[in-house]
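What follows is a set of notes on a single structure, which appears directly below.
One protein chain omitted, others in place.
Up next is subunit A:
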Amino acid sequence: MKLRLRLALTAVAVTVPAVFALVQVEHSVRRRTTDEVIIASTLSQMQSGGRERCESAPETWMVRSRSPQRPPWEREGPPDGNGGPPSGTVAPNEPSGNGPASGGPRPGDEGPPRPGARGPLGRRLPPVSLYPFDGQFVSRNPQAPALDDELRKGVQDDGVGVRRYSKADGALVQDLLLRMSWDGGPCEYVLARRVEPAESPEVGLPPLYVWGVPTLILLSAMVVALGPVVQRLRRLTDEVRASSGSRYEQPVTVNGTDEIAELARAFQQARAEIQAQMAHQQAREQTLRDFLANTTHDVMTPLTVLQGHLAAMQQRMRAGEPLESGLMLSAMSEAHYMASLVHNLGAAARLEAGAPQVQHAPVDLNALVSRVLGRHQPIARPQRIALESGVPATQTWVMGDETLLEQAVSNVVLNGIRYGREDGHVAVVLETTRQQTFHLRVIDDGPGISEEERSRILERRFRGNSARTREPQGQGLGLNIVHNVVELHGWKMTLAPSEYGGLEVAFTGPLMSPPG
């Protein structure tokens, strides 16, 4: 539903009951005022000679005031007394205004009517008829209507019995039974009856101008006030649409201090957040693409070499020539390298995904060294590279991610083998100190790495870089992973020339007590 329509409907829904309640209040005030006027005028009439006339002929006494042109309380002068033969019209005085009149006469009632005193809404008062009743609520006048219990009870309790009811034709009948200030006699009680015809304004709604005008004013004020709000909202909607259409590059420009401006600011914040997320996502995707491209390249190269070797072997077999061991060895080496690349791929993916992917658990470094050596022995031996290891007699426990640690040590060992010289050596030495630290060294007697290259490897924070080569001095994905893993474990890694002329890669970190 549109905002304007909703607000208009809400206004109507609130106004209608409010008008209804106001009309009810107005009706009740008017009735009470009418009661008071009738009571006061009746009492004053009875005291100014009415009693004598009534008591002298109770069988026929009855007063019917003619419908006055104006309500009696609007007249300036005394009422014109042209009633029935025994008396004139009801000559009401100004109402006392002190709540329901008591039975007795009051001095104030005798005073002259105050100018400007008006009945409710200044309307005419319909005719009032008076009937006498004695102490037994019996009237000697046969024309008097019967009294019901409500009136009797009312007059006994409060001095005035009041009853209202509607006739079948819609006319409103108002009965007031009053006790006079004297006791006994046929006119001890007087019933004042007033009949309001159905078409009287008192019965229906008040006139349209009473409630229609304020309602109209309220509605138009609402529509006027709402105009700019709706306009601002529309502008904001358009700008948000345009922004989302431009991949959130277009800003939202709705300003101000109201709630709509606040909404615009909230959207601006959301937009900034979305843009940051998108940039992050794009960076990640780019990294992944680069990584995939590099890895594909890295795997494709040894795979091509391997295919070449296998094809050469097949040719030799067809020609009946003996297989060359160097060819075979090279093929094996390429397959081995590919396996290590794929393992590195997994490790790099986990490192890239961040710390939650890293599982810390007790790791036995002795077993780890043994596994790493076992994996590379089959490729080191045929290349005539001696692969040796020395570990403590008892297990060496550290806290870490077994897969990543194994991959890191594996990478260093494989580098030593791949770039080692023939009849060379690679050794893994694991030692513990009394300060509860371990010292794991991988040493070789290969060509080593220059001072400049070593410091670059240690200083630089590698991320999937494209400067990877298979050369000994290259900073392949292998060392990149080693560096990250060591950093992730809070260990220390040093690169130094080994005492045998090659490279020494050393890891140092804390030991843990053996797991229970």
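Keep in mind that, in the parts below, a contact is a pair of C-beta atoms (placed from the backbone, for glycine too) under 8 Å apart; a residue touches a chain by one contact, two chains touch by 3 or more; residues count from 1.
One rule holds for everything that comes next: contacts and distances are computed from a predicted model.
Write down which listed name, "Extracellular solute-binding protein", "Cellobiose transport system permease protein", "Response regulator" or "Heme exporter protein B", is the UniProt protein name of the chain that is not shown.
Its record in UniProt gives the absent chain the protein name "Response regulator".
Could you tell which one of A:Asp134, A:Glu150 or A:Glu402 touches the chain left off the display?
Final answer for the missing-chain contact: A:Glu402.
Please identify which residue in A:Ile443, A:Ile457, A:Val486 or A:Val505 touches the non-displayed chain.
Touches the omitted chain: A:Ile443.
Who touches the missing chain here, A:Gly256, A:Gly326 or A:Gly346?
Of all options in A:Gly256, A:Gly326 or A:Gly346, contact with the hidden chain holds for A:Gly346.
From the list A:Glu321, A:Glu388 or A:Glu487, pick the residue that touches the absent chain.
That would be A:Glu388, which touches the missing chain.
Which listed residue, A:Arg232, A:Arg375 or A:Arg454, touches the chain dropped from view?
From the options A:Arg232, A:Arg375 or A:Arg454, the contact with the absent chain belongs to A:Arg375.
Could you please point out the subunit A residues that touch the chain left off the display?
Residues of subunit A in touch with the missing chain: 335-336, 339, 343, 346, 358-359, 361, 367, 370-371, 374-375, 377-379, 386, 388-390, 392-393, 401-404, 425-427, 429, 431, 443, 445, 498, 500.
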